[in-house]
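Pasting a structure here, questions to come.
The complex appears here without one of its protein chains, the remainder shown in place.
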Amino acid sequence: MNIGLIGLGKMGFNLALNLLDHHYKVVASDVNKEQVDKIEEHGASGAYTFQELIAKLEKPRVVWLMVPAGDITEDVITGVAPFLEQGDIIIDGGNSNYKDTLRRAAALNEKGIEFVDVGTSGGVDGARHGACIMAGGSKKALQLLEPVFKALTIENGYLGCGEVGSGHFLKMIHNGIEYGMMQAIAEGFDILEKSPFDYDYEEVARVWNHGSVIRSWLMELTQNAFSKDPKLEQIRGVMNSSGEGKWTVETALDLQTAAPIIALSLMMRYRSQEEDTFTGKVVAALRNEFGGHEVVKAES
Amino acid sequence: MNIGLIGLGKMGFNLALNLLDHHYKVVASDVNKEQVDKIEEHGASGAYTFQELIAKLEKPRVVWLMVPAGDITEDVITGVAPFLEQGDIIIDGGNSNYKDTLRRAAALNEKGIEFVDVGTSGGVDGARHGACIMAGGSKKALQLLEPVFKALTIENGYLGCGEVGSGHFLKMIHNGIEYGMMQAIAEGFDILEKSPFDYDYEEVARVWNHGSVIRSWLMELTQNAFSKDPKLEQIRGVMNSSGEGKWTVETALDLQTAAPIIALSLMMRYRSQEEDTFTGKVVAALRNEFGGHEVVKAES
Amino acid sequence: MNIGLIGLGKMGFNLALNLLDHHYKVVASDVNKEQVDKIEEHGASGAYTFQELIAKLEKPRVVWLMVPAGDITEDVITGVAPFLEQGDIIIDGGNSNYKDTLRRAAALNEKGIEFVDVGTSGGVDGARHGACIMAGGSKKALQLLEPVFKALTIENGYLGCGEVGSGHFLKMIHNGIEYGMMQAIAEGFDILEKSPFDYDYEEVARVWNHGSVIRSWLMELTQNAFSKDPKLEQIRGVMNSSGEGKWTVETALDLQTAAPIIALSLMMRYRSQEEDTFTGKVVAALRNEFGGHEVVKAES
Partner (left out) sequence: MNIGLIGLGKMGFNLALNLLDHHYKVVASDVNKEQVDKIEEHGASGAYTFQELIAKLEKPRVVWLMVPAGDITEDVITGVAPFLEQGDIIIDGGNSNYKDTLRRAAALNEKGIEFVDVGTSGGVDGARHGACIMAGGSKKALQLLEPVFKALTIENGYLGCGEVGSGHFLKMIHNGIEYGMMQAIAEGFDILEKSPFDYDYEEVARVWNHGSVIRSWLMELTQNAFSKDPKLEQIRGVMNSSGEGKWTVETALDLQTAAPIIALSLMMRYRSQEEDTFTGKVVAALRNEFGGHEVVKAES
C-alpha cells in the first residue's frame, strides 16, 4: 500500500516523514511546489496535480488530506473525488467540523468511496514522532488502515472510535478540554503573578510536573515557555483560536449540556482580542448615570 | 426629633436636603467645612466636631452616617460613640460590609447604643427625591425611625427587613443583582455593535423601555447615556467597582451558592481594568509551544 | 386595510383582540378551528384555509404570522406564498432565527413579496394591551405598516429598526438580556434564601421596585410570583428555554463576542434540566481516584 498525502504544511510534512520512517511509500502533493520538492528529498514521490497523485496510487487508493478545514478541505475533496473509484478511501486528517464530515461521507459513500475522519493531536512534534490518532469510519476502512495509524503513533496512541464523524467529534472535544485546561493553568499563574510572593514560574511548573495532581504535558510546555521568557514579557496576551473550541461550545448548546468552563475559556479568548469593549463602555456609562461614578475618558 | 448627619458628600448632602424638605431638623457635619456651610444655607444646623454635633441633638439622639464604608466609617463610629448614651441610635447609611455591621452592633449594644444599618439605593437622585431604603435593626429602633425613613422614600420605598445586618446584607445582594443586570444589558449591546445591522442604540433602549420584558430603570439610564454619546466613543470601557459586588460573591461562596452570573459580572470588571493579562500570555505561549501558533509580540 | 392573522395561540389571539380594539378588520385563521370560531365572536372574520384567508384580504395583502418558529413558520410561509402577488406583505411575528428570516426574505423578494420581521415583547398581556414591537423590513413596507404597529403598542413601544432581519435579531438580543437579568435576580434571591436572615421576599421585591437601581418589570413579576407562593415551594426549579437565548450565544460566538453572563444564564438552564450530571460523576470519580475522597453511591 502506498499513501497519497495532500498538504505539506507543518503537520502534513511531519506526518509524511513519519510515514516514510515506517517504510510507507508516500506520494505527496501541495499547492506550494517547493514543499513537494523538499519532501522528495526525503524519499517521497512528488505529485503536482490531483490527477498525477491519484495515478501514482495503488488500489484501493488511500488519499490522506492534511489541509486546513473549511473551504480548502471542501475544494480538495471536490477535486480528487472524480478521479477515485469504488473502494478508494479519502482520509480527512484536518480539524474539520464533524457535521461537514457527516455530510461529505454521505455524498462520497453514494459513489462507493470510503471516508475516514482522523483527529490528530500532539502538535507538530507528535505528527513527526508519534501522534495521537482518533479515527472514525466504516469497520472495513478502519481495519485496512489500522496498521498505518498504529505505525504513526506511539504505543496505544491510536483509537478507532466508531462510525464516521466520531474521530473529528472526539478531536473537537479533546480541543475543548484543552481550552479549559490551558485557561485553568493560565489563571493560576495570573494569580501567582499578582500575589505578594515572588515565584520562579519555570521552577513552579517544574515542581508541579513531578508528583503533583496537575502534572501534564501542558504543564511541561508551560515550563518550556517560562524557561525561554521567565515573565513572558516578550509577548502579548492575545489568545487566538482556530475553530474546535467554538464548535465544542456550539455542540454543547445543541446537546443542551452545561459546559461553562469550556464556554468561558473560549469567551476569554475573544475578550483578549479586543483592547477595549463595548460591554465595558455600557457598564461604565451606566455607573456614571446612576451613581455619578467617574468614567475613564477615551484618548482623543 | 432632630437628626445628626455626618457626611455631606453626593449622597449625604442630598439626603440632608431631602430631610429638610420633610421638615426634619438636621444637624450636619463633614470633614469638608465648606459642605457644612453650604448645607446651613439650606436650613440645616452645622457642626464642626462630633462633640458639637452630639450636643445639638435631642434625646434619644439619632446620628446618621453617610460616609465611605471601611476605615472612615469605623473611625466615625469610634469618634462619636463616647459621646452617646443608652438609647441613642447610630444609623450607618453607607455601603458597609454586613459582617462589620454585625461586629459594630454587638460592640455598641453592649453600651446600650442601638445600631441601625441602612442600605440605600437609587443613586444620587434617589437620595434627593425618593430613595429606596432597606433597614435592619431592633424592632424598637426601627419603629422609632420608620417615619423618618418613610419620609425620605417614595411610596413603598422603605422596608424594615429584619435584625441588624439585614439592611446592609440586602443592599449588598441588590448591588450583586445590579452587577448582573448591567452586564447583561451591556453584553446585549456589545453583540448589537458587532452585528451586521446598524441600530440606533438610544432608540433601541427607548423601545425596550416601552412594553418589553426588560424594561427597567437601568434601561432608562442606558437610553440617557446613548442620548449623550450615541456610540460611547468618548469613554473607555473600564469598569470599576466599589465592594458590594465582591462581597456578594464572597458571601455566595461562604453559603456554598452557585451564583455564576454575579461572579462573572465582577470578574469581567477586573478584566476590564487590565490592558493585557498574564492569563492571556500563558495561553498564547502554550499555543505557540504545542502548535507553533504565532504569538503577538510585545511592543518594545 | 384589513389584516390576515395566522395563528391564534396565546400571543396571536391577544394580538387579534388588540387589532380589533383599534378598529382594524382582522381575517383570522388557526389549525385549531375552535380558536377561529372564538375570535369570530370578538368580531374577526374567520378563515379555515390559507386560500380562503388570502381571498378575504384587500390588496396589498398583509398576512401576519403568529405561529411557532421553525418548521411551522416555514410550512405556513410555503403554504401562503403561492397565493400572494407582487407588493403583498408577509409579517413574521414569531421568534424566528434571524438567519431563517434573511433566507426567507431573499426568496420571497424574488417573487416581489415583501417580508417584514417583527419581534414582539411584553408577554401575553403586552400582546393584548400594548406590546413592544421591533420591526425590520424595507422602508416602503415599514412605512405602510407603521400605523398598525403603533396602534398595537403603548406610546413609544414601536421601533422600525432597520433592514429585514433586524427585528428578529433585536428581539433575540432582547431575550438574551432577559436571560441574564432573570438569572441575576434569581441568584440574588438564592443567596438571600441561604442567608442567616429571614426575609419576606415579596416585600424585598416590592421595596426594590420603589426607588432602587434594579427596579424593573421583571422585579414586579418577581413580587407577583412571591405574593402567590412566598417561598416558591409549589414549583421545581426546572428552567426551560425556547431558542432565542441559545441563538444569542451562538451569535455572540459567530461575532467573537465575550458574552459570559448570557452564556452562563443559558447553561444554568440546561443544568437545571438534569437531576444528576455526567460532569459531576467524572469529577467525583477523579476525586476518589487521587484523594480517596468518598463518593455518593447511586441508589440502586
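By letter and in written order, the chains are A, B and C; residue numbering begins at 1 in each of them.
Assume contacts are C-beta pairs under 8 Å (C-beta built on N, C-alpha and C of every residue); 3 or more make two chains touch, one makes a residue touch a chain.
Remember, it's a predicted structure, so these values are computed and weren't measured experimentally.
Within the full complex, the chain left out of the display is in contact with A, B, C. Note that of A:Ala47, A:Leu84, A:Cys161 or A:Leu286, the residue touching the chain absent from this view is A:Cys161. The omitted chain makes contact with just one of the residues A:Val63, A:Ile173, A:Val282 or A:Val295: A:Ile173.
Contact with the chain not shown here comes from a single listed residue; of A:Gly7, A:Gly123, A:Gly137 or A:Gly280, that residue is A:Gly123.
When the full complex is taken into account, the listed residue touching the unshown chain is C:Ile185, out of C:Ile185, C:Val213 or C:Ala259.
Contacts to the hidden chain, counted on chain C, fall at residues 10, 123-125, 182-183, 185-187, 189-190, 193-194, 217-218, 221-222, 224-225, 229, 232-240, 242, 260, 264, 268-269, 271-272, 275-293, 295-298. By the touch rule set out above, chain B reaches the unshown chain at residues 213, 246, 249-250, 252-253, 256-260, 263-264, 266-268, 270-271, 273-274, 277, 279, 290.
Hidden from this view is one chain, which touches chain A at 121-123, 126, 130-134, 136, 153-159, 161-163, 165-166, 169-170, 173-174, 176-181, 183-185, 187-188, 190-192, 194-200, 203-204, 206-219, 248, 251-252, 255-262, 264-265, 268.
Definition applied: only the chains that are shown with their structure count from here on.
The chain with its C-alpha centre at the largest distance from the centre of chain A is B.
Chain C is reached from chain A by a rotation of 180°, derived from superposing Cα atoms (nearest 5). Between the Cα centres of chain A and chain B there is a gap of 48 Å.
Annotation: 38 Å between the Cα-based centres of chain A and chain C. Chain B and chain C have Cα centroids lying 34 Å from one another.
Taken residue by residue, chain B touches two or more other chains at 123, 183, 185, 187, 190, 194, 217-218, 260, 264, 268, whereas all remaining positions touch fewer.
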